[in-house]
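The complex is shown incomplete by one protein chain, all other protein chains being positioned as in the whole.
So, chain A:
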Amino acid sequence: MSTSVAFEKAKAENRAALVGYLPAGFPSVEGSIEALTTMVEAGCDIIEIGLPYSDPVMDGPTIQDAVQQALDGGVRVDDVVRVVEAVASTGVPTLIMTSWNPIERRGVDRFAQQLQDAGGAGLITPDITPDFAQEWIEAADARDLDKVFLVAPSSTDERIAMTTAQCRGFVYATAVMGVTGARAKTSDLAAPLVARTRTTTDLPIGVGLGVSNGAQAAEMAAYADGVIVGSAFVRTLLDNRSDEQAALKALASLTEDLAAGVRAR
């Protein structure tokens, strides 16, 4: 199911959509399914599942830590697809967020087919841009999968237009110049970027990087169609790693706080 469904629903309710991220296989394959399901039940409108990769350039220390644990635990690409299938079966649009090489290594077309068969919505590809993603664009177009590329505060207007022209589902606007990770203050670069992006597309725009609580989510929901949260969820699991029930409880309450935030625009 395309993420556009969730964005339309949020729009009809005059709010932003909440997009939640966790890497597959963290703390374990089953554990990640349970955690993501908890996030869905507590109010995430869209789920991003991270495909753990050995050399993630766009991730900060929190997500790197979780991804390394997932890799050390032996998570495989097929496990990631299994997590997608389980989460997508809840009825919430579910994407994979991945560095490029695992997709290239498997074969872009073969991966796209697996993703579609599992009920996945599409891919977020943070370390490639449309001008180097022709094969993925064709594979996604053939299956109507979401293609979510990123725009950044440093992007020129020309590149934003080129990028949004190739997106399907939504556009991912990175709120800061930097890698993933919770930040104490929201960025003043995000709103101008969303405004510049809006002039090029009718697609919904999700803003990510640095959001960790309901108040920040509310600030971003004022101008964005979606608020994307990753490291804060990961942090919650890392902080409660010895107590699974406490972790899920904390995850649910963070989700509720953020879900209230996207409704308080």
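We take it that contacts are C-beta pairs under 8 Å (C-beta built on N, C-alpha and C of every residue); 3 or more make two chains touch, one makes a residue touch a chain; residues count from 1.
To be clear about the criterion, contacts and distances are computed from a predicted model.
Undergrad: What does the UniProt entry say the missing chain is called, choosing from "Branched-chain amino acid transport system ATP-binding protein", "Sugar ABC transporter permease", "Tryptophan synthase beta chain" or "Insulinase family protein"?
TA: "Tryptophan synthase beta chain"
Undergrad: Of the listed residues A:V84, A:L150, A:A190 or A:A218, which contacts the missing chain in the full complex?
TA: Within the whole complex, the residue contacting the unshown chain is A:L150.
Undergrad: Just name the one of A:T174, A:T236 or A:T255 that touches the chain not displayed here.
TA: Of these options, the touching residue for the absent chain is A:T174.
Undergrad: Among A:M1, A:L71 or A:I137, exactly one should touch the missing chain; which is it?
TA: Touches the omitted chain: A:L71.
Undergrad: What does the interface between chain A and the hidden chain look like in terms of residue numbers?
TA: Missing-chain contacts on chain A: residues 53-61, 64, 68, 71, 76-77, 100-106, 126-129, 131-132, 134, 149-156, 159, 163, 174, 176-179.
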